[in-house]
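Our next item is chain A:
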Amino acid sequence: MTYRLIAAATALALTATAAGADGITIASWGGSYQKAQSEALFKPASEAMGITVKEETYGGMSDVRLQVQTGAVTFDIVASGSGSASRAGAEGLLEELDYSVIDVSTFYPGLYMPFCVGGDVFSTVYAWNTETFPDGGPQNWADFWDVEKFPGTRAYRGKVAGALEPALLADGVAPEDVYEVLSSVEGIERAIDKIRELKPHITVFWTSGAQHAQLMKDGEVDMTTGWNGRFDVAAADGAKVAYSFNQALLDYDCFAIPKGAPNKDLAMKFLAEISKAEYQANLPKYITYGPTNKAAYELDAISADVAAMLPSSPDNAAMQLPIDIEWYAEWETIASEMYQEMLTE
Partner candidate 1 sequence: MSEAALPMAAAATHADDLRRDARREQLALFGLASPALLLVMVVLVIPVGWLFYLSFIGADGSFSLENYERMFDSKSYRRIFWTTFEISFLTTGICILIGYPLAYFLAQLPRRAANLCLITVLLPFWTSLLVRTYAWLVLLQRKGLINEWAIDLGLWDEPVKLAHNMTGTVIGMVHIMLPFLVLPLYGSMKAIDRDYLRAAANLGAGPVRNFWTVFLPLSLPGLFAGALIVFVLCLGFYVTPAVLGGGKVIMVSMKIASNIELFVNWGAASALGVVLLAATLVILFTAARFVKLDRLAGGGH
Partner candidate 2 sequence: MRDSLTDTATEALPITIRGVTKTYGRVHALDDVDLDIRSGEFLTLLGPSGSGKTTLLMVLAGFIRPDRGSLRFGDDEVIRLPPHKRDLGMVFQNYALFPHMTVAGNVAYPLRLRGISKAEAAERVEKALETVQLGGYGARRITQLSGGQKQRVALARAIVFEPRILLMDEPLSALDKKLRERMQIELRHLHDKLGMTTVYVTHDQREALTMSDRIAVINHGRVMQIDTPSRIYDHPANRFVADFIGESTFLPVGRDGPVVAYEGQPLSYTDTPPSGDLVLMIRPERLRILTGEAREANRFEATVTDIVYQGDSYLMYARLADGAEVAVRGVIRSTTFSALPEVGGSVTLGLDPEDTVLIPAGDAPDE
């Protein structure tokens, strides 16, 4: 084991020297997502600041954990899901962000936290097959649960993240009380019981965005939960799918600085730069995820038509329930075990 760590550390140390003094290294998820980030955020911001940005892809917070634990940190900034960033922060793997440097005054509340600043916004929505429901699909979570009004098969998330809130909303809990109710084992059990109620109609518990998009495309299910961007892509591809932002869950991806990052101060300044509205406004050109900075909507870059499709446009955001990262940090592992219990029944 020791040998492995030394080898890994050596390899990382070698790559670390490759990044110049006047530059930073950013790690993200790759693919079309990172391409959008690169075009809209990284490249313009690095030009404006006159620094070099080295982009890498990584395997998530477990990579950061390895780097921090071996003291050979090479990433200055990592892109992450809000939940895992929150847990990594609690674990002590991330630097606290300096919000006197990063201006989040025009951010949506809740889209930044001590260790992570929001980079893009997406929604967990309910989507339906427009052929099965030609007269309009469900308009809230109660409808999603109503198998008499909307008969048909459903798909639902196979993991606990974003799975409990809709159940409570369908059960009549007010949006503002959802996380309060969930902050006890009984509350979690209440949400899971509600899912148990629907379970006979749930054909598939999906585990990836690609999967829930394909399920709708193939007509395997008539209704599913899922991430809005995927359904837009599927619809553009000819799938008979529509969704609504009403009662959807507003979630975000964020940027964080690993503990002991080699260019921590520069990274902080870079985060301040890409959080500005003018960069954020360009993101929807490349992917249908919304900016975290509200001010971006006031710029010309986002037309009204595009804005209507984005989760974080003020009108859409107002209908949604923002994900509570702190609740996930505290309760996710417990809730996850309980959720799995339900799945295996």
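The candidates were selected such that all candidates are chains of the complex that A comes from, given by their letters.
By definition in this document, a residue touches a chain if its C-beta (ideal position, glycine included) is under 8 Å from a C-beta of that chain, and two chains touch if they have at least 3 such contacts; residues count from 1.
The structure presented is a predicted model; accordingly, all values stated were derived computationally and were not measured.
Applying the touch definition to chain A and the options 1 or 2 in this complex singles out candidate 1. In the complex of the two chains, the chain A residues touching candidate 1 come out as 1, 62, 65, 87, 91, 153, 158-159, 203-207, 218-221, 332-333, 336-337, 340-341, 343-345.
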